[in-house]
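A single protein chain has been omitted; all remaining protein chains appear in their positions.
The block that comes next holds subunit A.
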Amino acid sequence: MFPSDSFCLSLNRESRKIFFGLNICICVFCRRGPLKLGMSKVTQVDFPPRELVSYTKETQTPTQTHHKDDEEEEEDLALTQPALEHQEEKDSQKEEEEAPPHELTEEEKQQILHSEEFVTFFDHSSRIMERALSEQVDVFFDYSGRDLQDKEGESQAGAKLSLNRQFADERWSKHRVVTCLDWSPQYPELLAASYSSNEDAPHEPDGVALVWNMKYKKTTPEYVFHCQHPVYCVNVVGTQNAHNLISISTDGKMCSWSLDMLTTPQDSLELMFKQSKSVAVTSMSFPLGDVNNFVVGSEDGSVYTACRHGSKAGISEMFEGHHGPITGLDCHTAAGPVDFSHLFVTSSFDWTVKLWSTKNNKPLYSFEDNSDYVYDVMWSPTHPALFACVDGVGHLDLWNLNNETEVPTASVTVEGNPALNRVRWAHSGREVAVGDSEGRVHIYDVGEQISVARQDEWTRFVLTLTEINENREDVEELAAQRLAA
């Protein structure tokens, strides 16, 4: 609002023009000096478009040699071009074709870095690059063996149990206990490991699962999953089409879940022995091919067989024998000419591993070689008489019952003697994964002479079992006689 507006109104148009002009001149002279006018800085507003990723299935013959060279160099293991540089080069090339590139502002950079496309791309590419960079391909290796003549020492084939590699992640597995391990049936090189909560870092997620890849030498996990609750153990039973996830907990409840709906279990079962005693389950195993009957070990040191469905759903029988809580339980799985699926082994805090048959309430045999809590036990998936067990002072023992039942056939101690929590055979039966209380997973190669089962191993095992049974019966007779006397 011009203060002299009212003044202007009283004049006619002609006069107003002159007055206005006068006014301006007056204003000009009123100010300190003449008007200095200049160009202000250009204000720019930029919202970059969302990048659309599109693919063409045509193959392109190299026209832009510079571009193609870059791609070839990426695939060459010898070079070390990080994925980000590659992306930037591609970008700059594109821009060169379109318009001279302009410097991205900090905001634009951040926007790009946090955009979904970039994050997925970077995740995917960095995984590929890590694998490529960690490989050590020795192109000079001479298979004819001339080079090896000078080298002394045994070849790996002679060793019974040798450490292949260890998996540990600074960020995710340190200070956590390995709670469960499982090998992938589809990709034999993938191993999933679950971890307990990190007591030293209460702000970190409670439950972590990492997927490790045996195929590549890179030392970081393939995938990291975390959740707010600690992960203990799960089991998937059934075939590819009709399967269920079974989980069991120490309050005696067994739940079966459908993988499509993980919010509530499909059905649950209270495991009680003789309708009164709730069973505090610590471990569970399904015999080969069975989805209904299973075996559970409990905190009170007893083993129970149970059924999921049918009129007798729930606990069927009790097997007593251990003096301490059962830590591990495994049903015989090696499929062969003879069916041993009635056999199972258990490990316990009472320093022993026991061999049982579902046909007998008392253990068939007790392995007493250990001098600490035995934490886990597992049959070999390929050899009928072979199983592995781990204990609390870092020992991994392999027992071949066809060889020897008094002492393990092979044994190794993990450096540092950590408590070994879990043992899992790979599906091939040639490797064993061991998880310890410090979050490390150790993979051991098992020597051929132990792990590979010969044709006669099954029949030999039948003989071994007969021997064991005879011995047991003798012992029982003796004990009964002594009691009578």
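The criterion applied here is as follows: a contact is a pair of C-beta atoms (placed from the backbone, for glycine too) under 8 Å apart; a residue touches a chain by one contact, two chains touch by 3 or more; residues count from 1.
In this section, contacts and distances are computed from a predicted model.
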Hidden subunit of the complex - UniProt protein name among "Alkylglycerone-phosphate synthase", "Myotubularin-related protein 9-like isoform X1", "Globin domain-containing protein" or "Dynein light chain Tctex-type 1": "Dynein light chain Tctex-type 1"
Sole contact to the chain not displayed, among A:Lys41, A:Lys57 or A:His114: A:Lys41
Absent chain, residues of subunit A that touch it: 1-3, 5, 24, 27-28, 30-32, 35-50, 52
